[in-house]
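Only a single protein chain was left out; the remaining protein chains are all shown in position.
First chain written, first letter: the chains are A, B and C, and each begins at residue 1.
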Amino acid sequence: MTSSDIIDNYSRQINAINDQIRKSPPMGKVASYIPGLDRVPPDLFGMTLMTLDETVISAGDSKTPFSLQSISKVFSLTLALKAVDEELWDRVGVEPSGNAFNSLIQLELEKGKPRNPFINAGALVICDVLISAYDQPKQKLLEFVRFLVCSDELSYNQSIAESEKKSSYRNAALINLMKDFNNIKNPTDRVLDLYCYLCSLEMNCESLAHTFLFLANQGIHPSSNEQVITPSQTKRINAIMQLCGFYDEAGEFAYRVGLPGKSGVGGGIIAIKPCQYAIAVLSPRLNKRGNSYQGIHALELFTSSTASSIF
Amino acid sequence: MTSSDIIDNYSRQINAINDQIRKSPPMGKVASYIPGLDRVPPDLFGMTLMTLDETVISAGDSKTPFSLQSISKVFSLTLALKAVDEELWDRVGVEPSGNAFNSLIQLELEKGKPRNPFINAGALVICDVLISAYDQPKQKLLEFVRFLVCSDELSYNQSIAESEKKSSYRNAALINLMKDFNNIKNPTDRVLDLYCYLCSLEMNCESLAHTFLFLANQGIHPSSNEQVITPSQTKRINAIMQLCGFYDEAGEFAYRVGLPGKSGVGGGIIAIKPCQYAIAVLSPRLNKRGNSYQGIHALELFTSSTASSIF
Amino acid sequence: MTSSDIIDNYSRQINAINDQIRKSPPMGKVASYIPGLDRVPPDLFGMTLMTLDETVISAGDSKTPFSLQSISKVFSLTLALKAVDEELWDRVGVEPSGNAFNSLIQLELEKGKPRNPFINAGALVICDVLISAYDQPKQKLLEFVRFLVCSDELSYNQSIAESEKKSSYRNAALINLMKDFNNIKNPTDRVLDLYCYLCSLEMNCESLAHTFLFLANQGIHPSSNEQVITPSQTKRINAIMQLCGFYDEAGEFAYRVGLPGKSGVGGGIIAIKPCQYAIAVLSPRLNKRGNSYQGIHALELFTSSTASSIF
Partner (left out) sequence: MTSSDIIDNYSRQINAINDQIRKSPPMGKVASYIPGLDRVPPDLFGMTLMTLDETVISAGDSKTPFSLQSISKVFSLTLALKAVDEELWDRVGVEPSGNAFNSLIQLELEKGKPRNPFINAGALVICDVLISAYDQPKQKLLEFVRFLVCSDELSYNQSIAESEKKSSYRNAALINLMKDFNNIKNPTDRVLDLYCYLCSLEMNCESLAHTFLFLANQGIHPSSNEQVITPSQTKRINAIMQLCGFYDEAGEFAYRVGLPGKSGVGGGIIAIKPCQYAIAVLSPRLNKRGNSYQGIHALELFTSSTASSIF
């Protein structure tokens, strides 16, 4: 196939998937435990694929912004790797946890070192690293994501962030347990604040695909040709997304979709096909493991019909 | 034996034990993890027995004040039972934990309800109950203990309390985990503050035996004849002390000493013989399970020679 | 009170309790997981108290034999202490477990050393010790219990034992895990066989109170004046019964009844009051923690009305 044939095929598939999903009965439920998230229209569906040359293929509600939630943890991880590189792994692991995303049990047994950067404890350590590394970590992070997406409009949702902070007892417990093991250096409030703002980032599918494209491109930002992180760091992040990006549904996602990716309870999923594309999908209803029900389904249809699975 | 024979025998035994312990080589180490506690002279040894008619039999450093630490948890438990009675057991259990005193694992698995009032999580819930029940819980608690000991001199050690608060990350983790399960109602700082002040209470062996005498007397304060708690509540506290008063050394203490009791990392131990006496001992060096090495030994010698074990 | 007044009072109380329980609505369910046990008439109620001078006070179905199940673990523990004394504690602990009676979790974390002799793992180690110590451990154990009860009629219920062996997968798992940690020396089948026969012992309340009387008598068999175990070993067993005899209801039993005791899923409970009496009760319906619902209630009524609680 020529490049334009490939694009045509992608476009055809994405439109067909949009049609199919919209005809399906609604499955799953919108997340309710974070105030604000529950006001999202449950039956939104959007999808955007962006190729390395920044060709954009979209369908459905691809321009409707949504709360990234845990998807943002890839941005903070990237920034932390830029700041301290491999030293990061002294404080957080790279292995699947086999436990609930917010459990303290494994964290206590393993003496305060979180299994990976995507479970809550790990993402909190990453926030702590950023606070130590940058004077204004919240501003720094925002600028970094704005650079990736080539737009100054992107921002935090202060109301979501503040409401999440108010019910962050479990995260405060994780932080304090890690402080006891000397694996969090900054004050609890500052770590919690950065974490909640990070999760409150909002963008639409088109922007989301754009921001993740560097991970499909060996670490090079396609718009500016700037090397964001090294190819080795890129492999590291992609490997972690593959193994830990979907909590206790990682194995199922690897089989059904076959791409490194990351989900958020806002109903978004991002996945990347190395050397080819990034693909974002939005569908707010979640399955019982907290991942977008139709989002996984849509990606499965896409990688099956285009033989894109890496397995 | 007549009552005076019994007193004579107690006195002889306690003096003999004092002699024997002082001749023994030093065993164990003073607690170091709480700043301030490590400045205690390690080879202090004191012992006081007080009978229901308030006869006092002492030996050694029985007038040297020391930090009660976890022993104080019996006072807060008593006050909480006075305030809410059996409702307390909706929020904290009465069973041995089988886990480390500050572990979060069982607490997470059991959805935020601590196993008993003496592990840290349980004692923190008790503090939360007192804060909800009393306008000035710290003052109220102090007055209660002063009443028990019939002295206004007793007080908190502010310096120990404040230094403990500064390193209370593990306790803050426990509080936040319980807040997540809605089992702590008041702000983290207030709960932590009351807890650390509670543990910082200081008194000597003579006062300690005096304060616990009501638990040997079916809940009646011997000095004032006031019913502090009901006989049923008294049985409850004694049963909990028997089963949970020595963390993972409860079974060993039950065998060797055979009385309900409570230890603290300050090196103190209190035990009571229902309907007969309370006995306090101080020896700051701790065994590897965190209980006073010679304190247990001294009590074992005493209950063996006087056939006082309840078993 | 004179001795005969005491006996009269005991008798009055036990008859009153028998009346009261029989008028109560049925509570709880007969154990169903062991084939054979579920054929017991659910509303049996019997109670026997025996004093040190072997005065017998009975009420209700005190002559109806029932399956001792876990109560028998006190016999095997006693015999093992006779065989190897304190060395036993190298292989099994003396502390409450805080876990389900048949859990493998704590056993794996603690490297194959069971917390106490009454959880399944611990009772299996005790059986292993007896197999190593005696040529014919099953016969030896039977003779020992017959000696205690002064009767040759007592025996194992082969049908219960064999049916229990057939569904002993969990116990086989425990044995194999301990073999992996080198804490079981004999073949799985032999250990399982002795364990199931041990649990199948049958007797009535009168015999049961008789067999346990030596534990209320500093280890001396009242009928023969023979020293069965030392006073120190007796204290050890009583302390373990107090702390571990009722699984995760030990604290509640200590409060409500206030005596060292042991329950079995056959609906029996035995308790002893040191220096005074042994008391056995039968009521097959169990509460949700697997202990006799009315059995605990009856003992609570008895120790309350006679002020017998040790606390």
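Convention: a residue touches a chain if its C-beta (ideal position, glycine included) is under 8 Å from a C-beta of that chain, and two chains touch if they have at least 3 such contacts.
Not measured: the values here are computed from a predicted model.
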Omitted chain touches shown chains A, C
Full-complex touch with the removed chain, picking from A:G46, A:G112 or A:P260, is A:P260
Filtering C:K82, C:K140 or C:K179 for touch with the omitted chain leaves C:K179
Missing-chain contact, candidates C:R12, C:K111 or C:R170, resolves to C:R170
For chain C, residues touching the missing partner are 103-105, 108-109, 169-170, 172-177, 179-180, 188
Had the left-out chain been drawn, it would touch chain A at residues 93-99, 106, 115-116, 234-236, 238-240, 242-244, 248-252, 254-255, 258, 260, 274, 309-311
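The criterion applied here is as follows: only the chains that are shown with their structure count from here on.
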Chain B turns onto chain C (C-alpha superposition, degrees, nearest 5) by 180
Rounded to the nearest Å, the gap separating the Cα centres of chain A and chain C is 57
Per the C-alpha means, the centres of chain A and chain B lie apart by a whole-Å value of 50
Two or more other chains are touched by the chain C residues none
